[in-house]
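Shown here is a partial selection of chains from the complex, left in place.
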Amino acid sequence: MPKAVNIGIAGAGRIGQRHAKNLLTQIPNAHLVAVADVEKKRAQELAEKCGKIKWYDDYEKMLEQKDIEAVIISASTNVHKEIIISAASKGKHIFCEKPIALTLEETNEALVVVQEVGVLMQVGFMRRFDPALFSAKEEVDKGSIGKPLVFKAVSRDPEGPPLDYAQVSGGLFVDSAIHDIDLARWFMGSEVEKVYAEGRVLIYPEYKEFGDVDVAFTTLTFKNGGLGSIENSRRSGYGYDTRVEIVGSEGTLQVGYLRSRRFFRLNKSGVSHDVVPSWMERFSGAFVHELQHFVDCVMDNKTPLVTGIDGKKALEIALAATKSCQKGISITL
Amino acid sequence: MPKAVNIGIAGAGRIGQRHAKNLLTQIPNAHLVAVADVEKKRAQELAEKCGKIKWYDDYEKMLEQKDIEAVIISASTNVHKEIIISAASKGKHIFCEKPIALTLEETNEALVVVQEVGVLMQVGFMRRFDPALFSAKEEVDKGSIGKPLVFKAVSRDPEGPPLDYAQVSGGLFVDSAIHDIDLARWFMGSEVEKVYAEGRVLIYPEYKEFGDVDVAFTTLTFKNGGLGSIENSRRSGYGYDTRVEIVGSEGTLQVGYLRSRRFFRLNKSGVSHDVVPSWMERFSGAFVHELQHFVDCVMDNKTPLVTGIDGKKALEIALAATKSCQKGISITL
């Protein structure tokens, strides 16, 4: 058996549980050795499921465990910064869920320490690891559609998240559009120059109470001259729907599919097929591939495909979109 | 205005009415001058609708009208032969619905006269004039899939025809599969050598009473070495479904679509679109194009794309399939 990287998970919620399962069953060169969560019961239960590994109700204590080489941060966003700084200071490599933080200031504080210490850091923009999007990027890079001119994306959730999550999520742009923004930068190979966002509360009137929107269109202009347009919606009413189109000078690539079970039913009401129920199913492969990539980078001491800087840049654009949407003006970065 | 061909229609039923409408509104160089039907009322009504043209309750009388240059035969199959012979004898060009007759003997009698007199004759295999199938044939002919090796077709009606029609239709092979058989000969560019058909009564138990089947698979082998497989069904339960695939040595062409209204609906029951309701809608363009082709052939004195011989060859294969299905053996032609 090949050598493996010893890993601890900070945050045993839904995403943390998924990462744990993937590490255990899908990634041969990873060795999950500990799990921490401020909710003691959650930590204990996940540790039990993972073969009775160590558990902590204090992230700091877990980071002191000597044999841990890398940490996966899937705790709530408001504690990301402190865990990153502590982990980096102890020389542990970092995989952090998006967003790194809800402000650029906190993000900068964390990244400064990571850079000084020189540990690896990867941010959880798992879409880049989706086989469809990944191979579309390869196509763009080998020039099969000429120069990329326009980036388009649609991301519609099947239903909005629980209201208490929505309230602390950072809002539609920071919580959700940030994935599309990351893809926009990646596919266009250029930084964003100007942002205009128009959003409305069309589905969940409660969102008005905390100043968020549930449907939004974001227009991006890029430093290399390109244009971008992103649609985000908290509820499609029919399933999870995410699509990307890259328009180039010599052609176009369209990525996106809605079918889950892969068969068509034809009956007296017409032709139909089901849809992808949620991002969990749509990106199940991507979640495995991003962790595999992280573990491989740690073993080979290589820079990950999605760095802390990528996490920061996407946040910067998402915050600008939020401001544009609130003030009704375009924002130049 | 250009010169036009004077046309009479023999048979004012559903197909006759459609041909009349197409002649009047879609084919500028056709001039519909008379209509005949043994049902006096039907003739009278259609003549009225067509701008008060002449009408007859006797096909023979109409054929004596001097200014008629061409006749469209859409009367019931059992009178095709006599109308063809009479029309040909009077020097009138002939467009005849399929099948020419229910037996090879009657077909031969009719074709002999047509050939002796030298009038033009076209048979109503309208599918060859469908833009999709027509351009697929062009692709095959220019070699874009190499040598055609295999022909496949599916034809499913939305619902079975009225029982009294089904009983006199000649059966599933002569009434329905004959269209697919004609396409098979056309696309493969080769004659059929051997036929095996397997059919069952799976939908309409009444069909057993008159010895017909409602679902059948026909396997064809061609003189050039190719293979063919055709599925026919009297009822799909979801709409009209006709598809053709031509497999060549260098690739494959797939023709066929199920959408009618051309939009997708996505809601909580998934993704859906409607289907083509019937062959009337599916081949509405083909019905126009075949008549235009006939009228143009008459004006330019050219041989039509679908001749009387094509009508006879397809019937021969359909009759062999019927026999194979009844006896459980393969039939060599």
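We just call them A and B in the order they show up, numbering each chain from 1.
Simple rule for what comes next: a contact is a pair of C-beta atoms (placed from the backbone, for glycine too) under 8 Å apart; a residue touches a chain by one contact, two chains touch by 3 or more.
A quick note: this is a predicted structure, and the numbers were derived from the prediction, not measured.
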(message) Considering just this structure file, the complete complex holds how many copies of the sequence, given 2 are shown?
(response) 4
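By definition in this document, only the chains that are shown with their structure count from here on.
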(message) Going by the contact rule set out above, which residues of chain B touch chain A in the complex?
(response) 236-239, 241, 258-259, 266-275
